[in-house]
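See below for the structure under consideration.
Left out: one protein chain. Kept in place: all the others.
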Amino acid sequence: MFELKFDANICLSCGNCDCLTRCQYMDIDRETAKTEITKIASGEDSFVLHDCVTCYACEEYCPMGNHPFYLIVERQEELDIPPLPKPLIERGIQTGIPFRGEPEIFEAKEPALCMGVFSDLMYLIQGKLFDEFSVISEDPRKMFHYFCQLMYLHYARTSVIKERLPGIIETIAKHGAREIVFFHDECYGTYDSYCSAVGIEVPFKPVHLFEYLYNKLNELRDEIQPLNMKVAYQRPCSSRLSPDKHHFVRDIFDLIGAQSVDREYVDETALCCGGTIQGQRREGSRLRSADVQERNIEDMVNAGTEVCVFNCPACYNTMAGMVSRRGIRPVYMSDLCRLAIGEEPAGWR
Amino acid sequence: MTLAEYKYADTIHRCFRCGYCKFPVNWMDVNNCPAYARFRMETYSCGGRLWLTKAWLSNEIDWSEHLAQILYSCTACKNCEEKCPLRFNVDIFNMIQAARAEMVERGLVPAAVKEFLENVQRHGNPYGNAREGRGEWSQETGIEQYQGQDYLYYVGCVGSYDTRAQQTARTLGKVLLRSGVSFGVLGSEENCDGNEVNALGEETLFEMLAEENVRKFKDLGVTNIVTLSPHSYNAFKNDYAKYDGSFPVLHYTQLLRDLITDGKLDVSGGMNARVTYHDPCFLGRWNGEYDAPRQVLSAIPGIELVEMEKNRESTLCCGGGGGNFYTDFLGGSENSPARIRVREAATTGASVLAVACPNCMTMLEDAVKAEGLEDKLVVKDVSEIVGEVCGIG
Amino acid sequence: MPEILVVVEHRKQRVADISLQMLSKGRQLTDEAGVGLLAVVIGGGAGTYAEELAGWADGVLAVEDPELAGPLAEPSQKILSAIIKERKPLLVLMGHSSFGMDLAPALSVELGVPLVTDCTGVSL
Amino acid sequence: MSSVYESLVEIVGGEHVSTQAEELYIYSFDLGTTEPHRPDYAVAPRTTEEIQEILRLANREKVPVAPLGGGLSLAGLALPLKGGISLDLKRMDTILEVNEKSRYVVVECGVSQGQLTSYLERHHPTLMHSEPGAPPMATIAGNMAIHGQGDLAHPYGFNSDMVNGLEVVLPTGEVCRFGSCSVSTQWYTNHPLPDVGLFLGWAGTTGIITRVSMKLFPHKSIVGAGQFVVKDENLIPEIIHKITHTEMVHDLVAYSQAIPPFSSGLHHLTINLSADSEKELAFKMELIFDDTLGHYIRSGDGGYLGFNRGLQRPQVSKTSDWRKGGGFEYVGSIMPVETYPDCYRRGREISEKHGIPYTVLGRVIGMSHAMMFSWTYAFNRADPETMDQAREALHETDDLVLELDGAIWKPGTYGQKLVMERMDPNTLNLMKKVKQLLDPNGIMNPGNWEVS
Partner (left out) sequence: MDIIACIKRIPDTSEADTIKIDPSQMSIEKGSLVFKINDWDEYALETAVQLKERTGGSLIAVTVGPKEWDDVLRRALAMGADRAIRVDQDMVAADCHSVAIVLAALTRSLPYDLVLCGAQSEDFGCGQLGVMVAEMLGVPHAALVVGLQEEEGKVRVDRELEAGILESYTIELPALLTIQTGINRPRYISLGGIKRAMKKELQVMSPGELGLTAEMLAPQVKLERLEFPPRGKEAVLIPGTPEESAEHLASILQSAGIF
């Protein structure tokens, strides 16, 4: 049921085995990479399955689009070597259970916006950039009916994803919108990358939030006052599933006059926010996460960052406090865009 | 009507009586529910009032003069809605108003409320003053009758009839004239806006007032409304749409702020005074407007604006809302909310207590006298402060 | 000889103030018009006031009746209507008190004579 | 009867005493499942002298007096079980003194938790008191009177262990002072004079506390809570033992509840830490989450959920409002920490038997010396069926506490009876003598702790 489209032969013919050699959390040379990837492909145990911090990056690194990360997660589940302790897994799985009644299915006119499991952030959805949206999943009590489940890649539970995702897709489809902008980057990754990787049918066309913001800002071009702030972008792990949309970050920054600082950990070498690393079973995970966060923030500070721009609410909750203690103002990308057209950001701290 | 027919039958029993509703945002004391601050008996807290309403509607207790007085001692200040941690908090005052509506329909209301409502039925104002006298406040001010100008300047009952509030109405009119605003007033044609009538539960009388006002406004071709009182502002902004009367409406502090920023109102004359501002409930907690009055005051050079600890969402009601400026159920004690409030204002060292509502004006000015603080604290409306700065007597 | 009749009220062994006012007004009117002033007092102990009333009125008519402890409108009406029918006074003066308000209108209907109440000035 | 009313009006003033149906109705209910008990008078005094006169009147006229603080202790403790006067003490809400040097605060009995926390935050940011999880309307003195505990219970014990001194009006009307305040003007210690402290844990049956001095503790600039979760309830006692060994933690609470689903069948440990520097915080976090709890993480039995800075005031919890019925009550108990697994398992059976989603919580007191363990049962005040279910569950839980060799904390009359049946007869007899000595006319909150 929903077989992962993975072809071991592609790996054999792959020259550089980028997925493992470019990994920023394990030091793996080409030779080791070759042997480990074949072991993983054939279902044997491998140190990679134990030490992987589930940062999604290898999905982007793989030049052949052979989904190495999806494979690693399936193997972790098969061999029962999940990165996170059992109670966290059970807690995570139970969090996704809706328990406050059925959602209200209404006819969603386009353009439609789906808040997924972040209905608590409805206060961000205001002003000219959002006023034409009809919003799906705006009630926090019913949001788990729209939960994209992809978070379980961190929990080595693709079985849970495959079991629940069709039902979620059906609920979203009932609203009738053919094109849906997803507030969260991971939802987009689910319906654009993961579903096709495992053969789940998606009857609507997902639209990346940043693509929508970029086009909308273009319409309102004359209302933009350049921000000329030095900004750094905290790239979320899920954005590795949609590398083709990553360019919108810089496009938006240029459009609104936000100066993207010159720093080491950007684009393909971006560092994870450490939110899931801190709880992993592997020895020293908590300190490893603190170290990753420290390096990432130090990198921002050294580059003279004034504002740290977030995409994913989980990254925001993990790092917003840390960056503000270093004098950098955390903001969601949508709020930054609203500031650029003279509106008062809702989440500004 | 039995409990089952009561509009909020399925939520009114959800109150725990946990007591959050008595506190301001920073939990500093239990005086922020004005009725509880006045009587300090559990029956007068918001929780007590909801339990008694449920008990009355399910016939566990009978109607009594005391029960009616408890129900009507709530000043509709919405501190409870600000602090209640439960999801039904948005409906708390609605529940109280619906219970009052039931008392009104049975005719069993306190004598003062009966007087208030009968006076409005007959004379269009709670005082029972003659309708012809409603326009007298504007004599010799040069303010014109409304015939299609940009703004209808709606004054309201307190501004029209209360001698002290009339001064505020006059000053604001002159400030608007000085700023070149095109506006007119209804004078003796103006009728009660019904905000307090609604809060007192006479919902059919409110409906009649609203429909008549909307018809009158439309006949006169009213486009924008600016109100002296946050009470009228609230009714026009939130309740008149139901009667097909959704006019763009501003509270006058919002208009003054815009006039100052657009340079049409010059306040550069300045005034040296330490001022503390009292947020009126119908402007702040009801309609979220905390900033316009502060922006007006801060735009005046020489004014040092000091904040009371209980400001913005935590403002302590002057005790005049929900008809209490007339029925005065909370008067007569040093624990009357207005007197607690002026004592707090005095501790800021401010010499001027700025208000933005005629009800607050009358309540707080009486309290300053009762507390013997006349030499230390004077109550001035924001418009009067602006008037003084512009040299308008 | 034509006369003005004053109905005297009494309670707890004292003549009611309102009746003294009636008597003094009556005296003033009768002096001007040269007519007599008759004081009528009804009820238990009526006789005891005769002397005091004589200071005002030309004549005093006391209707003793131990039954009538306090001034009661119904029986007083029967007695008064009989007296008035007999003596046909020009004018009957009565206090606009709770007793008077209970009695005067009925008397006026019974005798078919006009009634004016709450007067502050009377002249013939 | 009216003579008592007139006397009360003379003592406190007409506006602060009522015999009207509305007041008698409201003061006959608490927030829990206890049947209403109607007072004859609702009285709100303002001074200790007024309370003295009220109690002298009560003795003369044999009128019961039931003191009432925030009225949130549930289990009917705030109700006039035998009618008479319901004495609402909330008007006596002055914070009398805060002594920074000796770290103590003297408050009147009506001062609420919210008020004191706010006052300290605004005026004495380096001091904190042990604030219980009850709503902010609960009073300091009321919490003392029932041996309450707060968010410093782990490092410093029961709130009643933090008492520096008491001013109490005896049932017969005299005012007594206990602790240093009885000899000196300073309220800095409850010892060393001969101990006649007979007013804590008695739930107001031996006198009315009018003033209390309470220890305060250092309040550091960074406060926050770490979360740790395990599946196997048997691990909880040993984990608590290890964490308390570090002596680094402020509040330490283990809880499990069926709603919301994420916590069902799991056991969350909330570990409050405080520090004045990032260095101090990092050191403490490493000691606890790496050195102490690391091997549970590696073995996959325990999960670290992160550390959130800033402590939120406890809201009315989701489970207590689960029935959307404006009512919940819990049984509190003081148990040995090792009984946590049984408390959880047996408590969960009781909940499920009565169709109520289970909610249990254990707050560590001292260095694993004991824990306050509570079972919460929500009900819908508009649906008597759910109230009966909750009441039965509460009583079965009272029985469970004693069966598991523990002691019921702030029991209602049902629990009191169970406890007194098991107490050794001599102590019980001494309690009886104390009660008779202090309250000869039996007017002081009768119905509670009545030794038959």
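All chains are identified by letter, namely A, B, C and D, in their written order; residue positions are counted from 1 within each chain.
Convention: a residue touches a chain if its C-beta (ideal position, glycine included) is under 8 Å from a C-beta of that chain, and two chains touch if they have at least 3 such contacts.
Remember, it's a predicted structure, so these values are computed and weren't measured experimentally.
Engineer: Need the list of shown chains touched by the one chain that isn't shown.
Structural biologist: B, C
Engineer: Determine which one of B:35, B:76, B:109 or B:379 touches the chain that has been left out.
Structural biologist: Of the listed residues, the one touching the omitted chain is B:109.
Engineer: One chain isn't shown here. Among B:86, B:208 or B:271, which residue touches it?
Structural biologist: Reading the full complex, the residue touching the unseen chain is B:208.
Engineer: Which of these, B:26, B:58, B:94 or B:129, touches the one chain of the complex that we don't see?
Structural biologist: B:129
Engineer: Please pick, from C:54, C:82, C:109 or C:124, the residue that touches the omitted chain in the full complex.
Structural biologist: C:109
Engineer: Which positions on subunit B touch the chain that was left off?
Structural biologist: Given the touch definition above, subunit B has residues 104-109, 111, 113-114, 117-119, 121-123, 128-132, 202-205, 207-208 touching the missing chain.
Engineer: On subunit C, what residues meet the omitted chain?
Structural biologist: Output for subunit C: 16, 70, 73-74, 96-99, 101-106, 108-110, 114-118.
Keep this in mind: only the chains that are shown with their structure count from here on.
Engineer: For the pairs A-D and B-D, output the one whose chains share more C-beta pairs in contact.
Structural biologist: B-D
Engineer: On a C-alpha centroid basis, what's the spacing between subunit A and subunit C, in Å?
Structural biologist: Each chain's C-alpha centroid was found; their separation is 106 Å.
Engineer: So the centre of each chain is just the mean of its C-alpha atoms; given that, what is the distance between subunit A and subunit D in Å?
Structural biologist: Computed from C-alpha means, the inter-chain centre distance equals 45 Å.
Engineer: When the centre of a chain is set as the mean of its C-alpha atoms, what distance in Å lies between subunit B and subunit D?
Structural biologist: The mean C-alpha positions of subunit B and subunit D differ by 40 Å.
Engineer: Taking the touch rule as given, give the residues of subunit A at its contact with subunit D in the complex, in rising order.
Structural biologist: 82, 84-88, 90-92, 94-95, 97, 99, 275, 278-279, 281-287, 290, 318, 321
Engineer: Going by the contact rule at the top, pick out the subunit D residues touching subunit A in the complex.
Structural biologist: Residues 229-231, 259-266, 282, 285-286, 289-290, 294, 296-306, 309 of subunit D touch subunit A in their complex.
Engineer: If you look only at subunit B, which of its residues touch subunit D in the complex?
Structural biologist: So the residues of subunit B touching subunit D come out as 13-20, 22-23, 26-30, 39-43, 48, 51-52, 55, 60-62, 64, 66-67, 70, 85-86, 309, 333.
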